[in-house]
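The complex appears here minus one protein chain, its other protein chains still in place.
Moving on, here comes subunit A:
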């Protein structure tokens, strides 16, 4: 049995002038510990899909099951990383990172220690008392990752988390996030418009067609690419072949 099941998800947005169908009849299952990416043209409902899995949005049809249990019963088991870090500028890095446990009522000393240890693991052990404005974009996105990991989410949702970064930082962060998530054995869903990023990081890739968003094709990443770090995977010969395949499929969709 799969760890995460999406069953016949559909969602409509209503406006004064009518409604738009963001996603339609999406069903898929994800194994525990695996990394899945969603690629597609803009307007294919990628962010809607993540919001539904995060429990922030109630789908008009279908349901999300984690370990065969409906999502509502285990809301806190999801971590969400956004396009930008959205750190609270008036909180210190430490206060930002402990936000999740803090909201859930855990203000113990152990939480602070955990925050410090996660931050030092990703190379940010010395900025606990700094404010977000003192950090670079890449550092801030790493802090956002730490904040997401603090609540021990079973599933991590990544909504184009590297799109606002410069290329070099992005490559470095891909490696860091990929390694971190592997070492914590997290199940991850990544939404992106970057084909290379999807191949380098994922175990499998779903292509979505637009208006309404529908699953159009699934690509499996070859196992020897999976084991490589994202940066090394980008250098591998098979990377380009897969890139070309996906590129052609994506062009057909538009």
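What to note about this one:
We adopt the following convention: a contact is a pair of C-beta atoms (placed from the backbone, for glycine too) under 8 Å apart; a residue touches a chain by one contact, two chains touch by 3 or more; residues count from 1.
Convention: contacts and distances are computed from a predicted model.
Among the names given as "Na+/H+ antiporter subunit C", "Arsenical pump-driving ATPase", "Carbon monoxide dehydrogenase small chain" or "Sulfonate ABC transporter permease", UniProt records the absent chain under the name "Sulfonate ABC transporter permease". Between the chain not shown and the residues A:13, A:88 or A:231, the one that touches is A:88.
Of the candidate positions A:99, A:128 or A:253, contact with the unshown chain belongs to A:99. Taking the complete complex into account, A:54 is the one of A:6, A:23, A:36 or A:54 that touches the chain left out.
Among A:22, A:64 or A:78, the one in contact with the hidden chain is A:78.
Listed by residue number, the positions of subunit A touching the unshown chain are 54, 56, 75-76, 78-80, 82, 84, 86, 88-90, 99-100, 103-104, 131-133, 151.
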